[in-house]
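Working notes, structure below.
Note that one protein chain of the assembly has been removed; the remaining protein chains are unaltered in position.
Chain naming follows the written order as A and B, and within any one chain the residues start at number 1.
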Amino acid sequence: MRLPIPALAFAAVAVAFFALPLVGLLWRAPWSGAWSYLTADGALTALRLSLVCSLWATALSIVFGVPLAWALARTSFPGRGAVRALCTLSMVLPPVVGGVALFFALGRRGLIGQYLDRWFDVQLPFTTAGVVVAQTFVAMPFLVITVEAALRQLDLRVEDAARTLGASRWYTFRRVTLPAIRPALVAGAVLSWARALGEFGATITFAGNFPGTTQTMPLAVYLSLETNPEEAIVLALVLIAISFAVLVGLRDRWFGTRTTVAA
Amino acid sequence: MSLRAVVALQLGTLDLDVEVEVRPGELVAVLGPNGAGKSTLLRAVAGLQPLDRGVVEIDGRVVDDGDEVFVEPEHRPIGVVFQQYLLFEHMSVLENVAFGLRARGVRAAEARTRAHDWLARVGLDEYAGSRPRALSGGQAQRVALARALATDPRVLLLDEPLAALDVGTRAAVRRDLRQHLASFEGMRLLVTHDPVDAHALADRVVIVEDGRVVQAGTLAEVTARPRSRYVADLVGVNLVRGAVTDGVLRTAAGAHVVIADAPAGDCVAVIRPHSVLLTREAPASSARNVWPGVVVDLDRRGDRVRVDLDGPLPLTAEITVAALDELDLRPGDAVHAAVKATDIEVAPT
Partner (left out) sequence: MSHHLRRRAAVAVCSLLLAAGCGDDGDEAQTQGTVNVFAAASLTAAFEELGEAFTDANPEVEVVFNFAASSELVTQIGEGAPADVFASADTSNMTKLTDAGGAASEPVVVATNVLEIIVESGNPRGITGVADLADQDLVVVICAPEVPCGRYAADVLSAAGVAVTPKSLEQNVKGVVSKVTSGEADAGIVYRTDVIAAASDAEGVAIPADVNVLAEYPIAVTEQAANPEAAQAFVDFVLSAEGQAILASFGFLAP
């Protein structure tokens, strides 16, 4: 079906809206010095840390987020709406506030953190684990919301059919439910990963900023803006290029050809 | 060794309290209008809907007693063919059929071999690698049947297996289903709202209305003595058996019935009493079928009258009291019975 002309025009504006800032970055990028900025020790360290932490955050989001989405989609209990709102609150919370809130919960004097510190000698602030915690905090809701929506759309009778064929709940989940929601799961995981990769506010507040330990790419970009905007642009472009490659690659691989909807 | 289900449960506005028994080798049809609770009964037997009270017993083993005992669906010796077939869209047809075996721990290679066998039995082995969405409705039903039977269940449950099909293919699929069901020796419980399915497939019927069994027995028994208007409407139909050639069904007694669409071969034509038009003189209407007959009995039920006719084609007609007064019919009177070909449903036997 063809889109009407006005819709096309608005769509074109929307594309330009997203493309132009990127073009602006490319326009201002110091191409001659780019390579030296890129290969500088600090940049590579921050990039590596960013990738490691964001992948951990994505993994944690899947491990905890899928069961949470399942519970929200499939069970009914008083206050479920409130629980859902609670679990997605970090999407709307200013990340810096999220970081402060994490202090109050997991910091050295926090609700739980004081016992982690006292009993297990575990401190999250100023550690790489703290970065992962901060990123997971802001990223997981993206996965939960996406997966929950997919679970809600799924025909429950397909799972019933699996049960009558001798499949346990767990086998049904693995072999029927999970494959059926796989596109949503991948989309949710990618969104979470992208959010974690770009995370700034909660990370710098909760985990601080130290090269090699907690200084991820966005922090490095922000700090280099203070002194060397050219370097900041190069680092930002690297971050964008990686994200772009992953998003495009995954879309072709997972969303392009196959649409799996259980009938 | 049988299936016995005494099912009592509340679900929304449905208040279900029915008892059904299926003996070995028997196919029982639960017949009733939409919303009567038929599918809920089937789900209760399958373990997808726990009982409030009652008992479900398969081969003497209680699988749900509404209290302490509840055997999960995966541990019941059942197979289910669902109304929408509910094939797994992300798997191939072969993987669908092999699913139950794999879930029960059968090794992959053996499960595939057995799944191929089952697909061959329903004539669809060439579709083994296809996705379910590539199948027609009738093919999907056969895959669903093969999938349900592949695990060798004691009880096969069928939920409106023909309702998802369009009218054009229903008769042919029903004939196939009849063949495949005949080859399964276990107990079969069929849920349907269509008496034609019951006529074509079932040994006995249980008629459920508003969550209660209103009548049960063989089709002949129920048809002969419908206990309510509803049952009469539902099963009190004329069944005319014969052989079809060139769109005409010929009975053993030599009567001809012109029908709209049917495969050739032995069939049963279903003529609903209210489709039968009675006249004193031979009618000049567009009805293709007009048979002479003699009134043998009049049975008044409310504002309707059932008129039994004898002749080359014995029929029961249902007319209004007003029409009866106008025709002034009495036993022994000669009449003509007319039926439009398009009002006749035909099921292969």
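Everything below uses one rule, namely that a contact is a pair of C-beta atoms (placed from the backbone, for glycine too) under 8 Å apart; a residue touches a chain by one contact, two chains touch by 3 or more.
Treat the numbers as computed from the prediction; the structure is a model and nothing was measured.
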**Complete:** The omitted chain touches A
**Fill in**
Answer key for A:Ala167, A:Leu185, A:Leu219 or A:Leu239 versus the chain not shown reads A:Leu219
**Request:** Using the touch definition up top, pick the residue from A:Phe103, A:Phe142 or A:Tyr171 that touches the left-out chain.
**Result:** A:Phe103
**Item:** Residues of chain A in contact with the chain not shown
**Value:** 100, 103-104, 107-109, 125-126, 204-205, 207-211, 214-215, 219, 222-227, 229
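Assume only the chains that are shown with their structure count from here on.
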**Asked** In angstrom, rounded to a whole number, how far apart do the mean CA points of chain A and chain B lie?
**Response** 53
**Prompt:** Can you name the residues of chain B that touch chain A in the complex?
**Reply:** 43, 46-48, 72-76, 78-80, 82, 84, 86-91, 99-100, 102-104, 132-133, 147-148, 151, 157
**Request:** Quick one: which bits of chain A touch chain B in the complex? Just the residue numbers, please.
**Result:** 155, 157-158, 160-168, 171, 175-176, 179-180, 182, 260-263
